[in-house]
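Attaching a single structure in C-alpha cells format; questions to follow.
With one protein chain withheld, the remaining protein chains of the complex are depicted in position.
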Amino acid sequence: MSTVSTELYQEIQHFYARQMQQLDAGEAEAWAATFTEDGVFEANAHPEPSMGRAVISAAVRQAHAKLTEAQEVRRHWLGMLTIDRGEDDTLFVRSYALIVATKKGGTPSIAFSTLCEDTLVQDGGSWLVKYRKVTRDDL
Amino acid sequence: MSTVSTELYQEIQHFYARQMQQLDAGEAEAWAATFTEDGVFEANAHPEPSMGRAVISAAVRQAHAKLTEAQEVRRHWLGMLTIDRGEDDTLFVRSYALIVATKKGGTPSIAFSTLCEDTLVQDGGSWLVKYRKVTRDDL
Partner (left out) sequence: MSTVSTELYQEIQHFYARQMQQLDAGEAEAWAATFTEDGVFEANAHPEPSMGRAVISAAVRQAHAKLTEAQEVRRHWLGMLTIDRGEDDTLFVRSYALIVATKKGGTPSIAFSTLCEDTLVQDGGSWLVKYRKVTRDDL
C-alpha cells in the first residue's frame, strides 16, 4: 500500500462528484458505466449484491422512478475520502456518504449515513468501480 | 466543453470554501466582490434575480442581520462539484449546497438542500461568479 499523488486524489474526488450527480439525476446508464462490466455493488441494506452493469443500472432506474413518483429529491454527498494504492494500481477508497432526502414542500433530512468502501481500477483513461461495499450506520 | 486540470479543480474548491465562509460570517462586501460587477444571483426561492454587487451585498447584509437577531448560525456546505470548461475559459460548475442552521441552545438541522449552478469567469488572477442559479429541492 502506498499513498497517492495530489493529482490522483483530486481526480478521484471529481470522479465521485460526477458519479453521485448521475445517480441523483437518475442517469442509470451513465451511472452503471462508472462500474466495470462485472462490477459489484454490495450493501448491508440489500439481501444480496448487485452484479454487473445491467443489474446495477436497473436498480437505479427503479429507485429513481419511485422517488420521482413520491416527489422526493435525493442528494448523495460522498466525502472524507482516504485513498490507498495497492499493487497493480488498484485503488482502495474509504469514504463517508450521506443521503439527504427532500420531499416537495418538505424539510430536508438525512435519510442515511453510510461508510463506502470502493475498489477502483483504471480502464483506459477512466477509473471504474470494481467493487463497492456500502454499510449503513443504522443497521 | 472539456474537463479541467487538478490544479483548477482545487482552486475552485478553495474559492467556494472562502466564499461560503464569507457568506456565513455576514461579510457582505467581500461576498459581493466574488461576483462580477454585473453578477446575477437567481434562486427558485426568490421572486426575481438579484443583479449587481450592490443588490447582492444588500441581500446578505439583511439576511445576516435577521439571523443575528434570531441567534441563529448558518453554515453553507457546497460540495460534489463537477466542473466543465467552455470556450473563452468560462467555467460551468454544478454543485450541491446544504444549509445547516443552528439556533442558540438548539439542535442543528438542514434548513435547505439545493443544487447550485454557476458560471465563473476569470478576472485578473481571481475567479468570479457571473451567474448563479440556486434551486431548492423542496420547491
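Note that the chains are named A and B in the order they appear, and that numbering of residues resets to 1 at the start of each chain.
We adopt the following convention: a contact is a pair of C-beta atoms (placed from the backbone, for glycine too) under 8 Å apart; a residue touches a chain by one contact, two chains touch by 3 or more.
Values in this document were obtained by computation on a predicted structure and should not be read as measured data.
*Asks:* Considering the whole complex, not just the chains shown, which residues of chain A touch the missing one?
*Replies:* Residues 3, 6, 9-10, 79-83, 94-96, 98, 109-113, 137-139 of chain A touch the chain absent from view.
*Asks:* Which parts of chain B face the unshown chain closely enough to count as touching?
*Replies:* 6-7, 10-11, 13-14, 16-18, 20-21, 73, 75-79, 100, 102-110
As a convention for this text, only the chains that are shown with their structure count from here on.
*Asks:* Per the centroid of Cα atoms for each chain, what is the distance between chain A and chain B, given in Å?
*Replies:* Chain centroid spacing, chain A to chain B, equals 26 Å.
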